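Omission of a single protein chain aside, the complex is shown with its protein chains in their original locations.
Right, subunit A next:
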Amino acid sequence: MLPFASSGSKVTPRHHVSGYSNGYPRGNTFELSPHRFQPRLNATPAGRRRRRFYLRLAIFTTLGCLGLYFLLSGSSIWSLFSLGLLSGAEDIQLETVRYYDLSNVQGTARGWEREERILLCVPLRDAEPHLPMFFSHLRNFTYPHHLIDLAFLVSDSKDRTLEVLVENLEAIQASENENAHYGEISIIEKDFGQKVNQDVESRHGFAAQASRRKLMAQARNWLLSAALRPYHSWVYWRDVDVETAPFTILEDLMRHNKDVIVPNVWRPLPDWLGGEQPYDLNSWQESETALALADTLDEDAVIVEGYAEYATWRPHLAYLRDPYGDPDMEMEIDGVGGVSILAKAKVFRSGVHFPAFSFQKHAETEGFGKMSRRMGYSVVGLPHYTIWHLYEPSIDDIKHMEEMEQDRLRREQEEKDKAEKAKKIKEQFGDANSQWEKDKSELQNLAAQDKSPKGDEAPADGSKGKAGTEPDIKKGAEAVANKEAVKKDEGAQAQQPNKQS
């Protein structure tokens, strides 16, 4: 109740006479908000008790909730008080539990900006002579090296492949330039009992193809399954015997953002064989004819490309190269060659592999291409983007080259002999020329002298000729002027009879 509100009055006073609504008398009190109604709280003991009850209720509820939370979440309450230093470490950061989100490593067109890791797989067999070349390529890659993990499979090698490999790797990883260092490197040794020799003739012979390719496929699968980690976005397969390739090949292939992509592979040839030649015939488009052929074959048979035994009528990536064409041109293909394959890791994760059996009548990389297509992945070749495989001469080539070398030597010898002969002749008979000319001019002089008494006009000509020739002869025997003079002389001689007659 307000103190001054008169019960009978209908007019409420606009201003309180004696003070503000807070009940304090009006005076020189200073308040920031003096006009607010502030009821006196808990004035009564009952109000105070009620307030205390509410407070306790709130505290208990909070504690109860917290307790329930820690109970349910399973962590120790002590971590609350020790700020997590004393407890909890052993069950949160277990060494053997890793968490990966594979959606982060799908592989994109600009992997180098998103720091996508590449696994570079290299199968090796008796590859010692090629290793230095391979490592020079490795040093030159422009893709950030720390994002590339290397995996080597050394199998059935009889030479020092492993030792040379390790030496080279150590050299790279110990180099002063930090940017040259690669990520994780795995070397895997495993023998498959490959019986086919690694020289060109046996490697590319028709009979050896099927079994050889099946073993190669096994090797690739061993290598990949051992080396592929969950953080890899891409897998790049590369042969050691690539001679020339762009440094930017990883980015160039990645930019197309295809699941499986291969460049065109050619090889240089010596000039007498035409200069260059398509090399990798395993990248092709499927044809109806080859499908029909596949139907007629035995279940375990493997069609291998580029041999007369199987006429497949397939368009080959290697045959479609335009040196002046657009290097970004794409071509859908079904089989891929293994010289240089860039594939997204998800392709392998989803179960595509290099079949070591006859998958749709194909094995290894060609089977891999077909399987990728079957799984709905894009498989693409770049007809105008070329890398160059090493030229290894076949036995016939070597024979031919030896013959050519002998030919060349013989020809050189002949030329040398000829030159020597000419030199000798020159030395022995070299002076004869000038001697002969001297003699000739003297003879002419004599002749002129003989003639002079006979004719009236002749002596003038003769003396002219004499005047022209004599000083020249003195100068040098081989001078051109000399010859000209002689010609003049002869001309004079030729003229003389006319004049006389």
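Definition applied: a residue touches a chain if its C-beta (ideal position, glycine included) is under 8 Å from a C-beta of that chain, and two chains touch if they have at least 3 such contacts; residues count from 1.
The working rule: contacts and distances are computed from a predicted model.
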Chain excluded from display, named as in UniProt, from "ATP synthase subunit d, mitochondrial", "Ras-related protein Rab-24", "Alpha-1,6-mannosyltransferase" or "ADP-ribosylation factor-like protein 3": "Alpha-1,6-mannosyltransferase"
Selected residue (touches chain absent from view) among A:W313, A:F357 or A:W436: A:W313
Of A:P278, A:G335 or A:G369, the residue in touch with the unshown chain: A:P278
Candidate in contact with the missing chain, chosen from A:P268, A:G325 or A:P393: A:G325
Residues from subunit A at the interface with the omitted partner, ascending: 278, 287-289, 311, 313-325
